[in-house]
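As you look at this complex, bear in mind that one protein chain is not there, while each of the others sits in place.
Entry: chain A
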Amino acid sequence: MAGVVGFQRWVRALTRARVAGMPALLSASRAASGPSKGMLPGPYPNTPEERAAAAKKYNMRVEDYEPHPDNGEGFGDYPKLPDRSQHERDPWYSWDHPDLRRNWGEPMHWNFDMFIRNRVDTSPTVVPWHTACKHLFGFIGFMLFMFYVGEQFPAYQAVGPKQYPYNNLYLERGGDPDKQPEEVKNYEI
């Protein structure tokens, strides 16, 4: 009896419906655990008021807020943050989540899971990207070319065909021991 009442209370809490029990669970009005309707991403903001409301929703300043372009890709009003990975953030600042270098409530990049410290690093390099690519692929290409050249001109080239003793290794090559092999002379006197 107590179990049934507890179950009904649980269903009521989950669904925020006025009806308790299984019918409420099976209906579509179920509460998602997490952000409320006002916190979820919405449609593309067209007016300045909508932009301001969206910026407030994502905990950003109105000047910083920039939505993704409205070209049918389905981003809605989600902000377009610069493509900077977590590697570039200050390692010595006391973040709320030190391993992620992120504070609570900060807007998350669309590709946040790509920019964590185990994955892609966008920090500036000592050597520019195109120079690095040029050097590396130039090196690899040069090596492949030289290996090809080396295959054409092998070292330690033999000066003549190999000569084997014992009548060209007649017995070792599976010749008949009873038959007399043909004489192979590798010398001249």
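As a convention for this text, a contact is a pair of C-beta atoms (placed from the backbone, for glycine too) under 8 Å apart; a residue touches a chain by one contact, two chains touch by 3 or more; residues count from 1.
Note that in this section contacts and distances are computed from a predicted model.
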Name the omitted chain as UniProt records it, choosing among "Geranylgeranyl transferase type-2 subunit beta", "Dynein light chain roadblock", "NADH-ubiquinone oxidoreductase chain 5" or "Myotubularin-related protein 9".
"NADH-ubiquinone oxidoreductase chain 5"
Among A:43, A:74 or A:141, exactly one should touch the missing chain; which is it?
A:74
Quick one: say which of A:62, A:133, A:171 or A:184 touches the chain that got left out.
A:133
Touching the hidden chain, out of A:49, A:90 or A:151, is A:151
Which residue among A:51, A:102 or A:117 touches the omitted chain?
A:117
For review purposes, identify every residue of chain A that touches the missing chain, sorted by number.
72-74, 99, 110-111, 113-114, 117-122, 125-127, 132-133, 135-136, 139, 143, 146-147, 149-151, 153-158
